[in-house]
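Let me begin by presenting the structure, written as structure tokens, before commenting on it.
With one protein chain removed, the remaining protein chains of the complex are shown where they sit.
Up next is subunit A:
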Amino acid sequence: MPLIDIQDLKKLNQLLWNILKKNLNTAAIEWIQHKITLIVAEDKSVQLQLCFAHLPRIASKKSINVLDEEVQQINDLLPGFVIHDWTTDKLSRVWLLMQLPPDNKETYIKKINGLFAAAEMNEQIALYSALPLYFYPEEWISRCEEGIRSNIGTVLEAIMYDNPYPAKFLSEPSWNQLVLKAFFTEKEVNKIYGLYERANAALTETLQDYIQERLAAHRTVAPEIYQLTQQTETTK
């Protein structure tokens, strides 16, 4: 089971497809539909790898147009999942990942891991953004933790921003790592889904040390850090 139940996942799949269709030309739609039949039929990952790499040339990299009501519908189905600032290639890639048959667990995981292994920057972004949509969600925890170690800013953002997976599945130490890393790399932490809900004593302690360290070095402290630490102090 993925993060959302199967009926909602189907609805989300249809919704994203509708958005995709509005944002791509007919030739691109047909190309993708054709490729999906090949990808679903193959045992190996040849078509999947090729199609995944090739998608931006077909789908281009324009910002997507999405209606406010669609944004709302997505949020109702999968709270925290926001796509309005995505590009057409990213949406195409994520939608493609949703079409992989999940029946055989081992094959399913192997195929997605294969994409991660040879992923370039934008592919990594799509792969991590799709974390909340994969089946067998507990199997992607270590992958998510690995991603948080990335030094590539945009890859980090794919995990941190508008992504409901980490808040739901990461252990407390891993979650704290994500939040700390977000502050260290000066991310827009308000885009982290579950930031305040998952505040905890250990995180507060570390953040308080961090505040002291910043002040000692005559550096500024992000206001959200105070907000976060004060929140756990009051709930204690």
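As a convention for this text, a contact is a pair of C-beta atoms (placed from the backbone, for glycine too) under 8 Å apart; a residue touches a chain by one contact, two chains touch by 3 or more; residues count from 1.
Keep this in mind: contacts and distances are computed from a predicted model.
Its record in UniProt calls the unshown chain "TatD DNase family protein", which is the match among "Metallopeptidase TldD-related protein", "Succinate dehydrogenase hydrophobic membrane anchor subunit", "Sn-glycerol-3-phosphate transport system permease protein UgpE" or "TatD DNase family protein".
Remark: the omitted chain is touched by one listed residue; of A:Gln14, A:Thr37 or A:Thr185 this is A:Thr185.
Touching the missing chain, out of A:Asp68, A:Glu106 or A:Glu120, is residue A:Glu120. Within the whole complex, the absent chain has one touching residue among A:Ile6, A:Leu38 or A:Ile152, and that is A:Ile152. Panel shows subunit A; residues 49-50, 53-54, 56-57, 117-124, 151-154, 156-157, 183-188, 219 of it touch the chain omitted from the view.
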